[in-house]
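Shown here is a partial selection of chains from the complex, left in place.
The chains carry the letters A, B and C, assigned in the order they are written, with residues numbered from 1 in each.
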Amino acid sequence: MDAMISLAGKRILLTQAQDFMGPTLVPLLTKFGAAVVTDDRPLIDPDLPAQLVRDAGRVDVLIAHLGAPAPSTPAHEVGEDEWRLMFSAMVDPLPRLARAVLPQMIERRSGKILVMGSASALRGMKRASAYSAARGAQLAWAQAVGIEMAPHQVQVNAIAQNLVDNVTYFPPEVQANPRFKERIRWEMPLGRLVSAQEDSMFAAYLCSDAANCFVGQVFPVCGGWVPR
Amino acid sequence: MDAMISLAGKRILLTQAQDFMGPTLVPLLTKFGAAVVTDDRPLIDPDLPAQLVRDAGRVDVLIAHLGAPAPSTPAHEVGEDEWRLMFSAMVDPLPRLARAVLPQMIERRSGKILVMGSASALRGMKRASAYSAARGAQLAWAQAVGIEMAPHQVQVNAIAQNLVDNVTYFPPEVQANPRFKERIRWEMPLGRLVSAQEDSMFAAYLCSDAANCFVGQVFPVCGGWVPR
Amino acid sequence: MDAMISLAGKRILLTQAQDFMGPTLVPLLTKFGAAVVTDDRPLIDPDLPAQLVRDAGRVDVLIAHLGAPAPSTPAHEVGEDEWRLMFSAMVDPLPRLARAVLPQMIERRSGKILVMGSASALRGMKRASAYSAARGAQLAWAQAVGIEMAPHQVQVNAIAQNLVDNVTYFPPEVQANPRFKERIRWEMPLGRLVSAQEDSMFAAYLCSDAANCFVGQVFPVCGGWVPR
């Protein structure tokens, strides 16, 4: 392996490309040489994952980039709709994506899935039970599929991020809130939000061949909000 | 000499009481003084959680004991039905249980939920992606709700067990399988299955007032299969 | 196993019995039926561990209860003396205790070591580098020895505690400090210190036969300060 890490020649499929980390990921992955195939829709429609992969053709890396706005409902008031929304947007697409994309990776004995997940599944937060539960399903899924796919030379891993600067979860009005600033001061060893660039760079690294050694692993990217 | 665990005067609601750890939990909790209210049905029906709690009256401790047989489908062949079954049996009942039981606990400023979860959400296993994902949702939910309920003097925690002797997951024919024995030898520092009694005893401890200090915590009970 | 958990007939050796959790542990373990053999000295003297075990005779459970006041030196000012003090009091006694006590346990195929450790090894804290490093050595040691001793039917585990009420680490003047109260509010999901009784009860449980299924495991007892 050359010391030059790159994504040259890699076809990366990114879902929900205008939300969450999409606006930073696309140009960055492109800059490193990837051909990024994007779709902007949430993957609620059960047929969409198969269709996306069919349209994309060869997919070297799938970034399972599934987000939904985090509600702030007390745990005992979370209703069916909120629960269903969290899981249909962030969890149910996973096996559909797996069915669609893993066979070609297994056949080529090469490929990666990177789940852009959340550290809210690693450390409890108030008024985030539905969101956290869905994020927990993502991380456990990535761990399990990562172990299973490793012998096929297919690497599945997850980023568990929180307090990363992005419009979906930390829009300007949230960042300007004094209580939020106090929270950063107390909860965030880094002392600032992780930048979208930093988070996306790390994702890019995990998409590269340099990261072939990681399987079924969860990487916190949250400025020390969780230690491990 | 004092008893180390007392559940005297506690009303404990245990769901799916004939599966999984139920057959050991019921007599043990009773022996420690609890009045155990049981229901044997899987909680698939969305109205069942509310009905159970209504029928139970005061619930001091809810043991969210939700299981489903673990399929062994490859990750890329997991279909909609398997996925749905795992989540409808093990995950979707959680917010319904919360809506039903937390208000009375919050009002009394006293109560506990113990989720009987799985260590498969902490360490990846092959051909268990749907099951592990559902179990991951459970643990993350318990962490989040545990943090949120702590100020109400309500404690929510989870056991993350694996390789515990029970008829649902380790029936005699599995235990007799030579490959299973080899797996125990390599993967299980304890060198044997955790007994149903040991696991249930620990659950009983976590149901007692002695455990009021634990909130949003996940306790592996798996003989060292995961270290932490 | 009877549902009655007890320590009846168990000889428990507790070191540094007047510090840290000692004042609560001794009466509690005794109440549950244990014969508690205590020594009050820090185990700095290299010959002391062997001597304690020799004097104690049969030791069913060793509680490796090793503490030292936590300095608050910046990481770049920690000197040789502070470093040496932390390790000579809390770390270096471990192999000496192991040499002294494990052979009799291995021979009887029965025994336990419980390390009363600290969650400061699981989550970074400012101005606590020497202390945390020593505590980290303890936890890793307990994990390793726990895995190694499991086949001998000897269980080695650790409690990783923090924010537990005790005179050594949280004397009244610390607890009265407004900044400390603010820290509790922000960092401690439990909203209060863990009581000495709660922590000691859990230790008692881990000393009992009910806990024979735990090997090489680290149990946080810190009111949610670390989730796992």
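Keep in mind that, in the parts below, contacts are C-beta pairs under 8 Å (C-beta built on N, C-alpha and C of every residue); 3 or more make two chains touch, one makes a residue touch a chain.
Note that the coordinates shown come from a computational prediction; the quantities given were computed from them, not determined experimentally.
*Asks:* Because only 3 copies sit in place here, please give the count for the whole complex.
*Replies:* Every protein chain is the same sequence, and the full complex holds 4 of them.
Simple rule for what comes next: only the chains that are shown with their structure count from here on.
*Asks:* Look at both sides of the subunit A and subunit B contact and report whether the same residue positions are involved, with over half shared, or different ones.
*Replies:* Same, since over half the interface numbering is common to both chains.
*Asks:* In terms of CA centres, which chain lies closest to the overall middle?
*Replies:* B
*Asks:* Round to the nearest whole Å and give the separation of the Cα centres of subunit A and subunit C.
*Replies:* A distance of 39 Å separates the two centres.
*Asks:* Cα centroid separation between subunit A and subunit B, in whole Å?
*Replies:* Measuring from centre to centre gives 28 Å for this pair.
*Asks:* At least two partner chains per residue is the criterion; list those residues in subunit C.
*Replies:* 189, 224, 227-228
*Asks:* Inside the complex, what are the residues of subunit B that reach subunit C?
*Replies:* That would be residues 1-5, 28, 31-32, 143, 146-147, 150-151, 189-191, 194-195, 197-199, 201-202, 205, 210-221, 223-224, 227-228 of subunit B.
*Asks:* Show which residues of subunit C lie in contact with subunit A when the two form their complex.
*Replies:* Per the stated touch rule, the residues are 122-124, 186-187, 189, 224, 226-228.
*Asks:* Of all residues in subunit B, which touch subunit A in the complex?
*Replies:* Listed in rising order, the residues of subunit B that touch subunit A are 46, 74-80, 82-83, 87, 91-92, 94-95, 98-99, 102-103, 106, 120-130, 132-141, 143-149, 216.
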